[in-house]
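Take this structure first; my questions come after.
Rest of the complex left out; these chains stay put.
Naming follows writing order (A and B), and every chain is counted from residue 1.
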């Protein structure tokens, strides 16, 4: 067959396999999702391609589709919520699809989230106005495109782990998110680590894992 | 003056400023170290350049120098140790300087560490033999050069947060650590985040921060 679903992953990794939607046919998506749903009550698919949306929603009418973030979530069993919060901070309105991908993933896994959006460094007072909200969280996700400076500034203001997510927002020498990625990898603030460009899912997953320690 | 030491950092970030040794003159190093030592009992300097070693050790005879990892640590007050451990896994013997930079940093900040070295993916049984040791830790640092595949393999076997550190070990198309960096950013294992190439310090710092949550 085309897929060997990793049914054992929840016991090994604390969470079931998540379906990577890119490059899979609609039929494959529905089959993998069915296979996972038969064992685990909750299934998440990321980067779901347009052609697969209808077939998935037809097969799983209780699934929820988040179009901007390209997620489909099937949640038949709400996980016990974590007792602490994950902050999701983003630089501009254009970063919302990735920020929401992170936030929805963390919520899907049971971590309550607090969103602080459109708080980029060019208007610092917006970030400073919300800094106490952010400091009250156990983990902080920071999403930014263009120059990707926000994680450094946030990282200098908090003592929680910071997960930086570069986005492909920008043009020209942003090189599809490379400028932001490099900025985050070279952050002079300590306590910052980085995930792939536009990988909101990865940030949300890791944030929940840390939040539940 | 040449420097504005950030004395407030410990209260804001939970740890005092750490000195970045690259590009600083020996005189600057000694002065900054003295300024920090006057307020905080523990001072760490990274990437200490050769010319600065002697002057620093002369000025701070109780400081410890780790030549392979280019760290100098002044620890006048041992921090209360964390109750859980940080695993430091590395792929090959050549990655040791970076792995040790991470391990010493975490220990300096009070996190006990467990080292699993020379456990690269080309001889998988070595990693599998130590997997229970690794699983017993609260955070896992994985250090690897060349293709940087180890964090993906470890990430698939544990449910702790994995901090991946690419090293510049390699030649040719390793491009000074870029191959390993890209491999880690694209890890198909969830729960993995990445720091800069050869940034053992950053991994150790973040691991301690997570370990103390």
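Operating definition for what follows: a residue touches a chain if its C-beta (ideal position, glycine included) is under 8 Å from a C-beta of that chain, and two chains touch if they have at least 3 such contacts.
None of the values given here were measured: they were computed from a predicted structure.
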item: Given 2 visible subunits, total identical subunits the whole complex contains; value: 8
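Following the convention adopted for this analysis, only the chains that are shown with their structure count from here on.
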item: Rounded Å distance, chain A centre to chain B centre (Cα mean); value: 26
item: Chain B residues touching chain A - in the complex, by the definition given at the top; value: 12-15, 18, 20, 138, 155-161, 163, 181, 185-186, 188-197, 201-203, 205-206, 209-210, 213
